[in-house]
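Here the complex is missing one protein chain, while the rest keep their positions.
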Amino acid sequence: MTQPAPAQPRVTVWHEYRHEHDNPRVAALYPHGMHATLAAGLRAHGLTSVRTATLDEPQHGLTDEVLAQTDVLLWWGHKAHDDVQDDIVEKVVQRVWDGMGLIVLHSAHFSKVFKRLMGTSCDLKWREASDRERLWVVDPSHPIAQGVGEYLEIDQEEMYGEHFDIPAPDELVFVSWFTGGEVFRSGCTFRRGSGKIFYFRPGHETYPTYEHAGVRQVIANAVRWAAPTASAPRAFGESAPLEPLPERV
Amino acid sequence: MTQPAPAQPRVTVWHEYRHEHDNPRVAALYPHGMHATLAAGLRAHGLTSVRTATLDEPQHGLTDEVLAQTDVLLWWGHKAHDDVQDDIVEKVVQRVWDGMGLIVLHSAHFSKVFKRLMGTSCDLKWREASDRERLWVVDPSHPIAQGVGEYLEIDQEEMYGEHFDIPAPDELVFVSWFTGGEVFRSGCTFRRGSGKIFYFRPGHETYPTYEHAGVRQVIANAVRWAAPTASAPRAFGESAPLEPLPERV
Amino acid sequence: MTQPAPAQPRVTVWHEYRHEHDNPRVAALYPHGMHATLAAGLRAHGLTSVRTATLDEPQHGLTDEVLAQTDVLLWWGHKAHDDVQDDIVEKVVQRVWDGMGLIVLHSAHFSKVFKRLMGTSCDLKWREASDRERLWVVDPSHPIAQGVGEYLEIDQEEMYGEHFDIPAPDELVFVSWFTGGEVFRSGCTFRRGSGKIFYFRPGHETYPTYEHAGVRQVIANAVRWAAPTASAPRAFGESAPLEPLPERV
Partner (left out) sequence: MTQPAPAQPRVTVWHEYRHEHDNPRVAALYPHGMHATLAAGLRAHGLTSVRTATLDEPQHGLTDEVLAQTDVLLWWGHKAHDDVQDDIVEKVVQRVWDGMGLIVLHSAHFSKVFKRLMGTSCDLKWREASDRERLWVVDPSHPIAQGVGEYLEIDQEEMYGEHFDIPAPDELVFVSWFTGGEVFRSGCTFRRGSGKIFYFRPGHETYPTYEHAGVRQVIANAVRWAAPTASAPRAFGESAPLEPLPERV
């Protein structure tokens, strides 16, 4: 039986952390890495148990112990998806099935972990041209959408456009509008096993998106939503009949 | 753009074909293999383009040419899931994304192909005790449910029980009742990419289930439902704005 | 903007309360009415703000003031659906749209309120023959399913069978098995406007079902799940463009 998260979900922000090292613009925006900014945003929303892990740490910072102590995992990756070891991917997937929440950010749509959980290509359209983005709330009573008003506006972002090749989401929370004429299902929930998954579109590395108050609010909301809750037993395998079966003649 | 299936969808029945060789009971029930019986059932329902393929053929009988000429693939496996090569699994998955229909039968819930497309463990409960099974139609206007009445009854079958660890299906067509006290979501549809997937529970190898008129009807219905249809373009990658973006000051 | 429920959701148990007056068996089982038993069950689960209302009170006990102070409404009706005034039905529906939770019990599948919110006939099969019922959890991590194990067994109940003519539920939590050979989608969630709705099957008036520990647990869980949460603004009507529209030549 899944254990519910403690009052304070234990969050691990996982970040590829490569762009900061080879792109000065990214380094200037995120001098301590996007993971540090994301973690700070969560702490500012009252989440007190937040750690980070990055690709180039041993086991990508995701040891069995870290994973076992993680209630909600954030994932940002872009240029180095292939450098993530398959055995770590499998451990993350297993933890999601066991109830760990997963927040998949922006270009992590192409991460091994997300593709593995979706069973689709997760491909999409994109353009780096500083489009304005408006993320409209289409499910106003969803807990992830609270506190941001009718929409959330980001002055400059990379565009992601449909078609987004995912399974039909369980819930569609946000739909994005872009200046250049595109739309995108930019806030989607999924369940796999006992784990809740939220894909959230914004966060290109060359913009200060993770400093944006509304974006921070949504991610903090998503962490609270995705934290594991109690689960009824998930029992599998050979089973006796609940009463002896009638005799066959 | 996906091409629609011809008037007669080209069907390939894939079968593990191992039980027939080491279990006399199975050999007696299916002297030419379950794949031959399944193929005969489809032909009896007017499907004229039906071939078979089995695990121990080269490339499991699923060469690039065979896959390219398959509109709907049936899959039955049980004891040798691990013997299916990963590269063939990936080719099948890619074809599903491109529009090929997939009918997943009984113990193929644990096949690599199905687990890969679902992103979950696909685990369940089971009992080999000749339960009676009744599959109730819960979506009467679904094309897969036509011609079988309010329910479909199988005198003796292996029991599969909840919890069935799948993503919430796009459509739930059948729910099974078993003598021993269990229920099971036994007819479920999913979409992955352009491909339609139908999971159908019945078909344990030690029973003559694939001779059952109602079971045959459902599988033939499912083949017609899963056959590829035309698709709007699924375009991905870098995209120009639909008009020049306004200048930023 | 919907206001979230206070820490203790304010519950109103609405009951037709007619069978108790003309059927001695029901009167013996529920000497103070089914509503009193339901209310006691909620209080035993720590819900402290529980009141009741019945059909034969003025305005069926659902004055504007009562409705305004109700976070979650339970509804049980059977033989007198038509005696519920349409204007009260509309007020209840409006409150659901505004965020009030609604728990629809057993024969209230045919209540005006439920049919109005579903847009379908809500018809089903039934039999009064003391079938045993097992409600299997098919969504183990759903909050409504907590604390009841893998299934919930009721020794004697009225049977309800498929086809149940409802829209495909947003979430399917329980599926019932009955001795006589039927299945039923017996725990279903729906959203209408900002309001959460849970249909829960058990509760025929001639059985002591609402004394059943598991049934009580589920109904208490459902009340907590259905309690209103904060909502993003749901703004409608004429709207200015977010920037002046470009001039048309």
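A, B and C label the chains in the order they appear, each numbered from 1.
Just so it is clear, a contact is a pair of C-beta atoms (placed from the backbone, for glycine too) under 8 Å apart; a residue touches a chain by one contact, two chains touch by 3 or more.
Everything quoted here is computed from the prediction, not taken from an experiment.
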| item | value |
| --- | --- |
| Residue touching the undisplayed chain, where the options are B:Gly61, B:Gly99 or B:Pro202 | B:Gly99 |
| Where the unshown chain meets subunit B, residue by residue | 2, 99, 134, 137, 140-141, 143, 145-150, 191, 194, 229-235, 242 |
| Where the unshown chain meets subunit A, residue by residue | 134, 136-140, 150, 161-164, 168, 171-172, 175-178, 181-183, 185 |
| Subunit C, residues in touch with the chain not shown (by the definition above) | 93, 97, 116-121, 123-127, 129-131, 156, 159, 161, 163, 165, 167-168, 170, 179-182, 190-193, 234-243, 245-246, 248 |
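Basically, only the chains that are shown with their structure count from here on.
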| item | value |
| --- | --- |
| Rounded Å distance, subunit A centre to subunit B centre (Cα mean) | 30 |
| Separation of subunit B from subunit C, taking each centre as the mean of its C-alpha atoms, in whole Å | 37 |
| For subunit C, residues contacting two or more additional chains | 134, 137, 140, 150 |
